[in-house]
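Sharing a structure below in C-alpha cells format, with a few things to ask.
With one protein chain removed, the remaining protein chains of the complex are shown where they sit.
Showing chain A:
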Amino acid sequence: MKRLEFDGTEKRFLGTSALRELTLTLEGDKIIGLLGRNGAGKTTAMKLAAGFLRPTAGSVRAFGEPAFNSLFASANTIYMSEDVRFPYTLSLGGILDELARAYPNFDRALAGRLADYFSLPSDSKHAALSKGMQNTFNLIAGLAARCPLTLLDEPLNGMDAAVRKDLTSVLLKEFIEAPRMIIVSGHQLQGLEELFEEIAILHKGRLLRHEEADSFKGQFKKVSGPASAVSAATERHTVILRRPSLPGMEEAIVELGPGMTLFAPAGTDLAVSALSLNDAYIAATGGTEGGIDRVYADPSGENKPQNRRHPANRP
C-alpha cells in the first residue's frame, strides 16, 4: 500500500491551473522536502493529499484510498500550516485536548511540555498569539499527533532563529521517536535541508524532480577560474548561470549530465565546489535568462545606468 499517490492530478481554481498533471508516488517513513518557488503548487498538492480539496482531474490516494472523503485516510493524516484555523472559543490547552480525542496516537503530555517550553500558555487564545507563535503552536500540534502521514506546510515561517533551531531538533527527535512520513514544504530551507532524505520539486504546477536529496545535490557544481578554463570544463554540461568575477575570471553553476562528474584537472587554476541543497534547488528552478540584471539593463544599450537621486516630493 502506497502512502501517498498522485496520478495525473490536476487542480484548477477559477480556470487557473494550480497543479497540472502531477504524478508522484511517495513511500516509507521518511522526511521529504516538497520544494518549489511561490506559486509552484506546493500548498495545493498538500491540501489535496490531506483531502481538503478534490482534484479537478486525475486522482490523489492516501493509504490506498481516495484522499478526498476517506475517513481512514483523514484519521491517519494531519495537515498544518500557518493558515490552519481553530475554534476561537477554545484555549490552546483545549485545542490540544480536542486534537488528542481525534488522533489516537496524539501525545498530549508531550504537546503540553513543548507548549510550556515555547512559552505558549495553555489558557491563551490562538488568535491572541503572534504569527510566529501561532505557527510554533501549529507545528507542535502537528508533530504531537504522530500521524503516519504528516504534512507540514512552511512550518518555520515567521519564527525567530532560536525557535527555528529548537523546532528543527523537535522535528528530528519526533521522527526518530515515532518514524512516519513527514512532508515539509518550503521555499527557504535554512536549517531544514539536512533533514531531508528525499525531495520533490514542483515548478509552475508540474513535478520537476523527485529523488534522493544527496543525489540531487551532487548533480550541481560551481566552477570558477580563468574564463577559458571555465568554458572548456563546462562545455559538456548544462550551464545554468555564468558570471564574471575577478578580471579575466568567471564562475559558473552547472548541472552535470547524467552519470557525469566534473573535477578540476590537476595543475589548473580551476576550482570546483559543491552547492548546498538550497543553492542547488534555486539553480534548478531559477531559469530566467540573465536573472534580475536583465530587468535593470537599458534595452537600447546606449545609456549607462545612472544614479538618479529623487528629491522628496511635496504633495
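Here is the rule we go by: contacts are C-beta pairs under 8 Å (C-beta built on N, C-alpha and C of every residue); 3 or more make two chains touch, one makes a residue touch a chain; residues count from 1.
As a convention for this text, contacts and distances are computed from a predicted model.
Enquirer: Of the options "NADH-quinone oxidoreductase subunit D domain-containing protein", "DNA-binding transcriptional regulator YhcF (GntR family)", "Sulfonate ABC transporter permease" or "protein-glutamate methylesterase", which is the UniProt protein name for the chain that has been left out of view?
Expert: When "NADH-quinone oxidoreductase subunit D domain-containing protein", "DNA-binding transcriptional regulator YhcF (GntR family)", "Sulfonate ABC transporter permease" or "protein-glutamate methylesterase" are compared with UniProt, the left-out chain turns out to be "DNA-binding transcriptional regulator YhcF (GntR family)".
Enquirer: Any idea which of A:Leu14, A:Ala127, A:Ala162 or A:Ile176 touches the chain not displayed?
Expert: That would be A:Ile176, which touches the missing chain.
Enquirer: To test your reading of the contact rule: which positions on chain A touch the chain that is missing from view?
Expert: Touching the missing chain: residues 30-31, 168-169, 172-173, 175-176, 191, 193-197, 213-214, 217-218, 266-267, 269, 272-277, 279.
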